[in-house]
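What follows is a set of notes on a single structure, which appears directly below.
The other protein chains are all here in position, but one chain of the complex has been omitted.
Here the chain labels run A and B in written order, and each chain numbers its own residues starting at 1.
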Amino acid sequence: MEADESALPLEGSKITITSWMAFKDKIGRGWYRFRRNPISLAGGSMVLLVILLAILAPYVTPYPRHAGAFTDFSSTFQAPSGSHWFGTDEVGRDVFTRVIFGYRVSLMMAVVVLGLSVPFGVFLGLVAGYFSGRIETVIMRTTDIFLALPPLVMALAICSAFTPTIEKAMLAVASIWWTWHCRLIAGITRSIKTEEFVQASQAIGSSHARILFKDILPNCASALMVKITLDAGFVILVGAGLSFLGLGVQPPKPGLGTMISYGAQHLPMKWWLTVFPSLAIFFLILGFNLLGDGLRDMLDVEAEGI
Amino acid sequence: MTHPNMLEIRDLHVYFRGYEGVSRVLDGISLNVGRGERVGLAGETGCGKTVTMKTVMGVLKIPPAMVPHGEVILDGQNVLEMSAKQLLQIKGTRISMIFQDPMNALNPVFMVGEQLYDVIRFAQGDSGTGRKRFGTEIHDRAIAALEEVRLPDPERILRSYPLELSGGMRQRVLIAMALVNGPSFLIADEPQTALDVTIGAQILDLLSELVRTKGISVLLITHNLGVIQETTERVYVMYAGQIAETTPTPVLFKNPKHPYSQGLLASVPRLTGGEIAEGIRGTVPDYTVAPSGCRFHPRCDYVMSICSQRKPPSFPVEPDHYVGCWLYGKEGGSK
Partner (left out) sequence: MKFTYFFTRRLFHSILVLVGLSILIFIIARILPGDPARLALGPFASKENVAHLRHEMGMDKPLHLQYVAYIKGIFHGDLGLSFQTRRSVSLDIAHYLPATIELVMASIVWVLVIGVPFGVLAGRYKDSWLDNLSRVVAFIGVAVPPFVVGLMGQLIFSYGLGILPTTGRLSLLMPPPPTRTGFLIVDSLIAGNFTALGDAFVHILLPSFAIAMTGIGQIARLTRGSVSDVLGKDYIEAARAFGIPDRYVTFKYMLKPSFIAPLTILGLTFASELGNAFLVETVFGWPGMAKYGIRAILRKDFNAIMGIVLIIGLAFVVVNFIVDVLAGYVDPRIRIREEE
């Protein structure tokens, strides 16, 4: 709000966290705000719903056998109905079942890619931001090179070196994804390493490792949480793109991108083959984005690069 | 048209509508600035000084602000009833202002000259759509304005971006912009706080000298009593959107009447030694649930029953000295 300094109390002032405990406290206070924000609640529920459906896929889907190389030529290309909510595909498999199983692949992609790239990127980011000089230059110039290509193109190029499978696609995406986290963390580290509590820690002779992981890392945690949430959506998007181009999930495995790519051949008559997997992807990515946006408000993150 | 007072604020109320409800930021303040007079408005951060200033300048955003009651008479005209066009005509030429933070008051992506030229140009009634008129005349006036605020090498300053200048130089540029169109009334919002102490003092000296020689009326807004003492003739003490006391400046420092003024002066550390400065207990209230009656009553050592019931009017204690406190009213006893 504008006008008077009196109109608002001292809110929005940047508080530096000095320990993991303080970070937990921040989460606690943030959770209070989070619960009151309908948008982030909606995002969280969407993501949670998809995760639950994916985990319980064999139990909640009507035709779990349709997730693989199943064929039933008596019921091909059926329009959506009570028994097949999303219709059936060219070999008679239930699209709803395959969408839910497709979610498994998408979520697995996000977990694997971020699980591999985040620790790597965070570590390099801490190092680059904390030790200035040659190390920083080398690391940051390397990220520049990786960022000179759109993620999808880079992933495509790396995929091209291997036989296309979803596992290879995950590795390819992970091998470029660390750069984003590296730059984010390096930026935060650079700005807080001059703060008093870090200098105090240096003065009492803490090791570099202690300073990096006990003093600096907690201050990156909020930004990182937001970044990871938003990235989950983005990784799934790139994964779907790779599958759509035939370099990700290979049939008969159900991948959302793959399903859309096959469905597109039957447009416009068999529209359900394209529309439902598309909506499914949209739903999941939107969920992650709403959640990430809510987290950003909740944790009051303003770092560059998110 | 000569109105006795340059500025007259009468019973001004300004409220803000926000998430927390309605903030009653200004609760009926009245204030006069005579012609050629230099008046101070003193108060803590958050007491409504800036809102007062914005209302006078006609830059208050409505909504979220609203003015349920009150008048702001500038040179005989009510600012609150002026059209946007009328407001535009008086800005810069009749009324102008000095900003608190010179770091942020200049646009970082334009050269100083470009900004100064625009200020001069529009005062001459240029609509801004035609080509630049009076090219050299504008340039000469800009140079003269910069020389007046004692900036060395004004030609170079005109070609500089704000971030190439120091804080003191930027504040000088801003003073030049404020005065270049010859305003008769100037609002200065803590013009020294964002600067180093010595630089701030130089800026204040320069400003005092310029307004004195040009006969400009000034309303100086600050929380710094030292600045009030040095640069103003009369002072209003403001607390939480109410005027607590008004008096000639020297009197305030010798004989403050309002309990808040007394507390405020007692909290200023003195170089002459003596007892340790004491603060005023409590904090500035929340404006959505402001205290009833006199807003200072929860923090006041002399609080009486009437204080929380009715807002005190301004009681004269001496010809030029008014106090908004029931202690000085007929109903109240003497201290």
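Assume a residue touches a chain if its C-beta (ideal position, glycine included) is under 8 Å from a C-beta of that chain, and two chains touch if they have at least 3 such contacts.
Given the structure is predicted, the values throughout are model-derived calculations rather than measurements.
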Q: Pick out which of B:N181, B:T247 or B:S261 touches the chain that's been left out of the picture.
A: B:N181
Q. Considering the whole complex, which of B:N5, B:N32, B:Q77 or B:T93 touches the chain not shown?
A. B:T93
Q: Specify the residue from the set A:G44, A:P218 or A:G233 that touches the hidden chain.
A: A:G233
Q. So which of B:I9, B:L31, B:A65 or B:A105 would be touching the chain we can't see?
A. B:A105
Q) Touching the missing chain, which residues of chain B? A) 57, 59, 84, 88-93, 96-97, 99-101, 104-110, 115, 118-119, 122-123, 127-128, 161, 163-164, 174, 177-178, 181
Q: Name, in rising order, the residues on chain A that touch the hidden chain in the full complex.
A: 2, 141-142, 144-154, 156-162, 164, 233, 237, 240-241, 244-247, 257, 260, 264, 267-268, 271, 274-275, 278, 281-282, 285-286, 289-290, 293
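We take it that only the chains that are shown with their structure count from here on.
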Q: Could you tell me the distance, in whole angstrom, between the mean C-alpha positions of chain A and chain B?
A: 51
